[in-house]
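All protein chains but one are shown in place.
This part shows chain A:
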Amino acid sequence: MYESFNPKQVVQTPFLFFTGKGGVGKTSVACATAVSLADQGKKVLLVSTDPASNLQDVFKIELTSDPVEIPSVNNLFACNIDPEEAAKTYREKTVGPYRGKLPDSVVTQMEEQLSGACTVEIAAFDEFSHLLADDTIVKQYDHVLFDTAPTGHTLRLLQLPTAWSGFLQESTHGASCLGPLSGLGEKKDLYAQAVRSLSNGEKTTLILVSRPDVSSLEEANRASLELKDIGIQNQLLIINGLFQTQSPNDEVSTAFYERQQKALTKTPVELKQIKTLSVPYVSYSLTDMDSLRHLVSDKPFAEIEENSDDNEIIPLPGLNEIIDDFSAKNTRVIFTMGKGGVGKTTIASAIAVGLSEKGHKVHLTTTDPAAHLAYTFKDGALKDNLSISSINPKTEVEKYKQEVLSVAGKEQDEEGLAYLKEDLESPCTEEIALFKAFANMVEKSQDEIVVIDTAPTGHTLLLLDSTETYHKEISRSTGDVPDSVKKLLPRLRNPKETGVVIVTLAEATPVLEATRLQEDLKRAQIVPKWWLINQSLHATETKDPILAGRANTEKRWIKKVSDELAEKAAIIPWTGEEKIGYAKLKDYIRN
């Protein structure tokens, strides 16, 4: 078993970066660490970037991008940077002065350009660098904690030596993600110093935060390798939410425990080499100082007595109602959408099975390498009217990269090629490559319902959208949009033809991320039809005190989804077993 994470014994460097997939509890762990260090008399600055963060409630003080002293904890200072907000500010700073001076269509084009994921990342890094490289900050605090870390892509871009050689100005092929940040040259030294601090093991510890589940462990491993590769060697792994005390007579509790243990045995080999500590699964929400202190104390406890006379159950339909709805309306293209780990592949498979049971001809296609359909339908009992295919993101991206390099690469010199290759590592590339593959798939499947387990973001859709006036320009200047893509977009926008199901969990971060997905899709004029809350403890009958406590904390998120966010909402109870195979998937339909 893992030792408990106790910052007193572990933290040695002035800078701490917490990284991990959304929803693993980076902010809570960072916050608990900060409080613990401050309690020891260290002067601590906590830099939060989590827009879902309830830090303001926890600290009972308004946080801004400038550090403020936290009244309830001696020596603790905190600031809050919202990367989306930082990107927006940056965007406005760049575009604002040209409003009115250039026509609207031109301004819109500039804005959309600066709306990608890369701009957000770079804007966040820009904020970090000030703190990392600012001597007065470094001298003022014993520890500076960041609740997120830059990705390898960002760091590599900043390290590319040619980024500073004037290449940007001279070449038409400036790196995409740096290109929009004009005036970057002035910050050369700042960024260089920030990157140096990051890769100095005596200055920086990278804390990988993961849940004991397969997908977040895989994500932690990916981040670990990528950042090691760029020189960040000093790493630590924290398994957050380890369930340690099962109630033997409670089925859910036993299954919950076993599921975690099984996932941990699947920890990637490389990740096993890293020093690993654990933080317990707790029943309470981390909304006050005491709970945070206990979380990383010598003897963390999992339960706090809470008055739970509130036994209200929120009534929501099950997955069967989603299937009935699509079946009755004869929806032709169905996307399940959501961040990794929320179970969208299983849900897509279950929808496909449900529709085929109702006599529809269905084609199911997926990108999830962790849940290949052959595996999901292990028993091989496929029905005549259900066909499946899988799109391997790695293969598609590789194919796309080769295509790009063979067309554009041959004209490039060495520096140009280096840039082109780095551009191809950007998140946009993967999306575009996949969307093209999906479009081909939808094109091929005539006369059947197509169920797809992932969906592109609004940004990608807008980029691909050759019917929008301001994107005519982009599509012309970046080559022809394939026919299959052109035909797909209007279909996606037609609610009679397309249904989007947003899959989420009843927790803060997944709900927030899903909210963003929805906003982003609406930007591209696609309105999600259903929200599905997956793996809900609230929807089970567990009596285990810890799990029941957690079920109670789920309620506010379930309410938020059903009352505020979703046009229609459904819920699926937590289950210990993964539904594998046609017969098992049918379980979902019988709710």
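The definition used in the following text is that contacts are C-beta pairs under 8 Å (C-beta built on N, C-alpha and C of every residue); 3 or more make two chains touch, one makes a residue touch a chain; residues count from 1.
One rule holds in what follows: contacts and distances are computed from a predicted model.
**Student:** Assuming one chain is omitted from the figure, identify its UniProt name from "2-iminoacetate synthase ThiH", "Arsenical resistance operon transcriptional repressor ArsD", "Acyl-CoA dehydrogenase" or "Chromate transporter".
**Tutor:** So the chain that does not appear here would be "Arsenical resistance operon transcriptional repressor ArsD", according to UniProt.
**Student:** Using the touch definition up top, pick the residue from A:V10, A:I61 or A:L102 that touches the left-out chain.
**Tutor:** Only one of A:V10, A:I61 or A:L102 touches the chain omitted from view, namely A:L102.
**Student:** Using the definition of touch stated at the top, determine which of A:I314, A:I432, A:L512 or A:A570 touches the missing chain.
**Tutor:** Answer from the full complex: A:I432 touches the omitted chain.
**Student:** For chain A, which residues reach the chain that was dropped from this view?
**Tutor:** Interface with the chain not displayed, on the chain A side: 94-95, 97-98, 101-106, 108-110, 112-114, 116, 168-169, 171-177, 179-180, 182, 403-404, 407-408, 410-414, 416, 419-420, 423-424, 426, 428-429, 432, 436, 463-464, 466, 469-470, 472-482, 485.
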